[in-house]
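Only one protein chain is missing from this complex, and each of the others stays in its spot.
Chain nomenclature is as follows: A, B, C and D, assigned in order of appearance, with residue numbering initiated at 1 for each chain independently.
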Amino acid sequence: METKYISQGGMAQWFESIIASGKRVYAPVNSRGQVDFKLVKNLSEVADDYIQTTQSIKASVYPKAEVLFTYEKDHGKVNLSDFDPETIPETVLWKVHPCDAAGFKPLSAIFNWDSADKLHNAHLVKTSVISFSCAKADQSCFCTSVNGSPGNTAGSDIQLTVLPDGGAIAEILTPKGEALVALLPPVFEAERGDKKEQYLVDLPARFSLEEVNAKLNKAFNSTVWKEQSERCIGCGACAFVCPTCACFDIQEDVHGSKGRRIRCWDACGFALFTLHTSGHNPREHQSQRWRQRILHKFSYMPDRLSVVGCTGCGRCSRACPVDMNILEHITSIAKQ
Amino acid sequence: MKKLRDRVAALLDEGAVSLVIGYEEGTKRPRPLFCRNSESSGKLIFDSRCFHNLAVYVTKKELVGKERFAVTAPISTLRSILQLYVENQLSEEKLLVLTVDLNGELREFVTFEEISAYVAQFEMKRGEREQEILSKIEGMTREERWKFWMGEMSHCFKCYACRSACPLCYCTKCVVEVNRPQWINPWPSPISNMEWHVNRAMHMVGRCTACGACGDACPVGIPIDLITRKMMEDLAPEFGYIPGQPAKQGNALSSWKLDDREQFIR
Amino acid sequence: MSKIGVFICHCGENISATVDVERVAREIGGMEGVAHAIDYKYMCSDPGQTFIKEAVKKYGLDGVVVGACSPRMHEPTFRRACAEAGLNPYLCEMANLREHCSWVHEKSEETTEKAIDLVKMLVEKVKKDKPLESIKVPVTKRALVIGGGIAGIQASLDIANTGHKVILIERDPSIGGHMSQLSETFPTLDCSQCILTPRMVEVAQHPNIKLYTYAELESLEGFIGNFKARIRLKAKSVNYSTCTGCGACIQKCPVKKIPSEFNAGLGTRTAIYVPFPQAVPNKPVIDRVNCNYYKRGACKICEKTCQVGSIEWDKEDEIITEEVGAVVLATGFDVKGTDFFPEYGYGKYKDVLTGLQFERLASASGPTFGEIRRPSDGTIPKKIVFIACAGSRDPAKGIPYCSKICCMYTAKHAMLYQHKVHGGESTVFYMDIRAGGKNYEEFVRRAIEEDTVNYVRGRVARVYEKDGKLIVKGVDTLLGGQQVEIEADMVVLATAGVANCGSEQLAQKLHVSYDPYHFFAEAHPKLKPVETNTAGIFLAGACQAPKDIPETVGMASGAAVKVAALFSNDELVREPIVAVVNRLAPPLYSTCVGCFMCETACPYNAIEHEEIKGRDGSLIRTIARVNEGLCQGCGTCVAFCRSKSIDIQGYTNEQVYAEVMSLLND
Amino acid sequence: MSEKNTYLPYLMTIDKVIKEAPGVKTYRLKFQDESEAAAFDFQAGQFGEYSAFGEGESTFCIASSPTRKGYIECTFRDTGRVTSGMASLEEGSTMGFRGPYGNVFPLDEWKGKNLVFIAGGIALPPMRCVIWNALDLRENFKDITIIYGAKSVNDLVYKEELKEWADRPDVRMVTTVDPGGQTADWTGEVGFVPTIVETVAPSAENTIAIVCGPPIMIKFTFPVLEKLGFTDSQVYTTLENRMKCGVGKCGRCNVGKLYICKDGPVFSKAELNFIPAEEY
Partner (left out) sequence: MSSSTEFEPKIIAFVCNWCTYAGADLTGTSRLKYATNVKIVRFPCTGRIDFLLLLKSFAQGADGVIVSGCHPNDCHYTSGNFHARRRWIAFRTVLDLMGVDIRRIQYSWVSAAEGSKWADLVNNTVADIRALGPYAEYQKVAEYLEKEGFDEEA
């Protein structure tokens, strides 16, 4: 790991050289009143004044819908064509928040539990993350409560901390980061001794993970789930904006004799998610589904995958149509 | 507000109802509140910021249980409740409806007719946002509309917040979950997203009360409520119904007139 | 379904001339799931059918597609062949290669390719076919006939004579209807009562007919073969089992000035009365509205008169329930009164009559014993004017239709007048003379030529009274619109025939549809004139539209045959093309959410409410259920159901979806 | 990192179709690729994801015994889109298979013990695998008792094999149908499975009981076994939950912390005590 300084102008040149390298660059863009990651060509397209993109960067390594393989039926025989990792282009994610970059770890933990997930891993290999540390936060942010911080470098290949002069501290964290630097090495100047912490938003932790985990270990039969979930309407907004939610469905897309098997996003909050063909539904009620969501992230994942399933990005709270505020709910569980 | 809180507290204390669905202050704006005892009635609020259509909860059996319950209903919720009555989803014995009228007076309704009469005083008008976007769309050529909506549809990731927020989407198995045949592909793609929204709009003909809950719920900001609203605006005069004031039986698509328009039929 | 046999027919050269049938069979033979595909010169011939039957057995086929002519032609043929070979007939489908392909396209590559597509489409459909069983509904072999006019009488007798029980209900105290009011009938001028009365008596005496007069239908539930009719027997206040019909009470009744309905208001009757001398049953009822006792609590003269003590003052309406398998509606029609015509004096002028009133004047049993006399002063009119199309064919009056019988009876009236009043002058104002029917035109010509009735083509603008005369002002359009003015002694309006009062309510009780004029609607204007769209309910006579006696009788017999045909089997076998609401194991029960919007859309009232109850009897949910007896299989509910909880057998969502997809893929 | 795509199925040929009961069929599937066949191995209790190409995947246990090499079998009921698509296939058609997934019945641990198999309805297939496995290694076990019940005679699956087991001198076979489900020539028992278990009363001494069936049957059979003296660690069952991936990722099948696809589907009753019953 190496720390450098990059000036505002240098940053612009470097950005251009990344574009020129032929890699696809996705960055937050403000359009239709929302900021979200979009394919960009110019730095000027990148949004400035916002707290958080509506959606996380999850889709870059776990697309909303992705072809697992294709097949063709031919008089009772079937020919398969496997997913080809080579079809995935080199991608750079620009201006990622640390809480988003941190989401790659839990996501990969899920996908690679025991058996490796070829598709997810192929995306990971081709994706480089240039994160920007956070100088701002809002009331939904709580990364510091879930092992993160506004300057957390986990998951990032390079992290930039923007300085008052428009330049930035550049932490080059991984070989992929180094490769990006190598596109235009001269703009990376020697570091000037800027203190990164000074430029980060101050976000005190709101609860202790250990405390939450301990409480949750005994909370399966608690009434809290019913109380908290009463107003939940059972949509998938929280899951779909979440950087770590990985529940998926496998579906078939058929056109005559040709077909493809598709993996697409699903959500544990949907009423029919666990419905058996027999009509029995182990998670019949919204309270059970809410419990699953919370326990999965804050209890099962830490226990089984050694990683918390939440990065504190606060997106679910912002996206929820009925103000199911995860910070409020977790805090109240911790305090119980 | 005090009158409302007192009345709710009394209703719960007397055991007249076992639950009152209302609003409390939320982290960003008022949010739904479920009062099961008189203490929690102190959190109740009721003002113009109370936007959620609480009628979405009244069909959830696990929530409302078997006993009588009450809901504090702004006008949009009242309209949806009427429609739910028409669709045999509510019984007058089970539901008490509370609202605060324009003079700040607490009103209580038990019957369909009472609500219907009250609702009739209110006109359904486009708000500023609706006016702005709809007039933009109305000014577009067909090709531009296609481009506009495909752009919007490409953002939809099928979280179905629109469906979940809509009081009239109470089916236990939605058509998108039907897989024999798989009418609408379950993964998000611009066409299947559009198919879903067209389907929803068709299912809402004569039923939608333009409460805007679907559009408000959409996390990616697609103005989906305007699809059903525009349909309602265009079709209500043609089919001869007053939006939000349903007839007690049937709806616009379950009935017809001998002289319905047919110039488009060759 | 995946051992499908495909049989391509050449239809001689009808198909093979433009379609390469061998190629069709070859290509289809390579389709997934097709076990056997051949082509043959005539699939519908015996050898052709044998090919199918043998293949079903040899290959263990679980689906058959015949690419031949239109399924509207030979679907039953091939389904029967499959059934004979042991394959459920509903697993056989036809691809229409003749009417929809070979006959409408030139010989070409495209034509053959289209043929292949059409067969493929049906192969994909067959894959989703499910074996279906015909629907069997038990039949209660007893008919209810509503209305005791000539239509109801004829229908009842015809049904009864096939050996089935009939329940005939009549609103009035006697059967007979309008026909009993008529004097003579066109075009033969035979006496109406003379030909009707024997029929009425036959009804009363027929062992298979149970007659309820003074009775009305209260409600009808159920469906074809299985109706439950609740009938209100209005209190007659007279015990018919003891009453001898001596008529003494009628003689003594002090209330004598009640306008007689039978005489269309031209005569009077008493409060206890028999409507007319030949009434069946010929026993009186008390008209409680006009009876002194019921009005004021005192009188009871009839009771004192009655030798057998048959008067029952406290008798109440009785409701009885009858189970029937079919219903014939024969409630007839009514005519507009003279008060409907402001231009003809609002009914104020006593000598402006309706045609029906004129019938009573001309009738030997009428108030004037058959002499044509003015109601106002009893004189014999020297000049009489008949106005045809009074109300009919007049959209401004809300009656745009032709009442059909008026041209003929007006000619008859004029003729009768000329026969009865020697030297009398009669004029008929008409729009067109509609005399279609056996001997009808001749009859009208006779009136004009032999009986010198003056026919004036034109409308009458006004009738007003002046010095005891009725001034009729009209135009003669054949004389270029020349004004015509006649000083008449009597004016007879051929007022429009309209639906009987209460027909709308009755239609709603029976769930049959009615037209904008409240006449009951037939199921199909051409091919199902006596059926209604509610299976098991049939129409006879003028309740469907105005019609004359022979037509009414013919229709009544037609309805009777429909009933008899229905009763000829113990069970009703129907094509299983009906809608079905899905059922799932608990706790789901069904995906139906019970919004019952389908109920409001169904043209046949086939959607019922089914209550799902828990073990403790508590109501869990109410969901829709389709009554297979009522469902006709249109599928409107299927397309209407938001959650896709209803499907229609034979055209299921999976089937039609597979068909459409097969046409578009690759 | 392995280059294998977890979701890519083996291509299998339907080698044999057996119609078991109305709507229930058993398919014998053979690998189309010899090398895949050679490399493939599984143990009793494991399951897989079966593809009907054009319809999707469905989860079933492997119903054949691992001792019978060269093929796998699955038994399924035509209930949904995938199973209906499967049902429409014929001998010679191609299917897909991913697996084996999940844990196994600890047959090695059961050596020298008596085995009691208790199954109901369509839940015999998971049992059939372990029954044949035990019978093929008959010398490893002492007494073997099989109690199998279905709603009606018509609903009994593996009718030929039931006969075969009944005819074996080294197996105690009890078949039963629910009251009202018997036919005129039915010679087996009539009664619900738990009742029959109570009547048959297998000794708990040195015995393992394996119970598979609908939840209601399991619910009533467990107390009977307890009464007969079976401890929780002597009783095994298999659980089913809805699955998509089969490999612990899709998020559906977990019961509390445990994933049926990875920690199951085989659970001892002792293990079940630690997971919330409401989630399966």
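Simple rule for what comes next: a residue touches a chain if its C-beta (ideal position, glycine included) is under 8 Å from a C-beta of that chain, and two chains touch if they have at least 3 such contacts.
Here the structure is a predicted model, which is why all the values come from computation and not from measurement.
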Touch partners, limited to displayed chains, of the chain removed from view: A, B, C
Of B:Leu82, B:Cys171 or B:Met231, the one touching the omitted chain in the full complex: B:Met231
Sole contact to the chain not displayed, among B:Glu14, B:Glu93 or B:Glu143: B:Glu143
Option touching the unshown chain, where A:Lys38, A:Lys105 or A:Lys226 are the choices: A:Lys38
Interface residues of subunit B (partner: the chain not displayed): 137, 140, 142-151, 154-155, 175, 183-184, 187-192, 194-195, 197-199, 201-202, 205, 227, 230-231, 234-235, 238-239, 252-258, 260-262, 264-266
Absent chain, residues of subunit C that touch it: 70-73, 96, 98-100, 102-106, 108, 110-111, 113-114, 117-118, 121, 513, 521, 523-525, 533, 577, 601, 603-604, 632-636, 638-640, 648, 650-651, 653, 656-657, 659-661, 663-665
Residues in subunit A touching the chain absent from view: 24, 26, 36-39, 59-67, 123, 253, 255, 262
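One rule holds in what follows: only the chains that are shown with their structure count from here on.
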Centre-most chain, if every chain is reduced to its averaged C-alpha atoms: B
Length of the line joining the C-alpha centres of subunit B and subunit D, rounded to whole Å: 47
Rounded Å distance between subunit A and subunit B, as computed from the means of their C-alpha atoms: 32
Subunit B and subunit C: spacing of chain centres that average the CA atoms, whole Å: 44
For subunit C, residues contacting two or more additional chains: 588
Sites on subunit A at which at least two other chains make contact: 73, 76, 249, 251-252, 280
Chain contact topology (line, ring, star, complete or other): complete
Touching residues on subunit B, where the partner in the complex is subunit A: 26-29, 31-34, 52, 56-57, 60, 62-63, 152, 155, 157-161, 163-165, 172-173, 177, 182, 185-189, 213, 216-217, 219-221
List of subunit A residues in touch with subunit B within their complex: 32-34, 36, 54-55, 64-65, 139-140, 230-231, 233-237, 239-241, 249, 251-253, 262, 264-265, 267, 270-272, 285-286, 317, 319, 321-323, 325, 328
Subunit D-touching residues of subunit C, taken from the complex the two chains share: 1-3, 33, 127
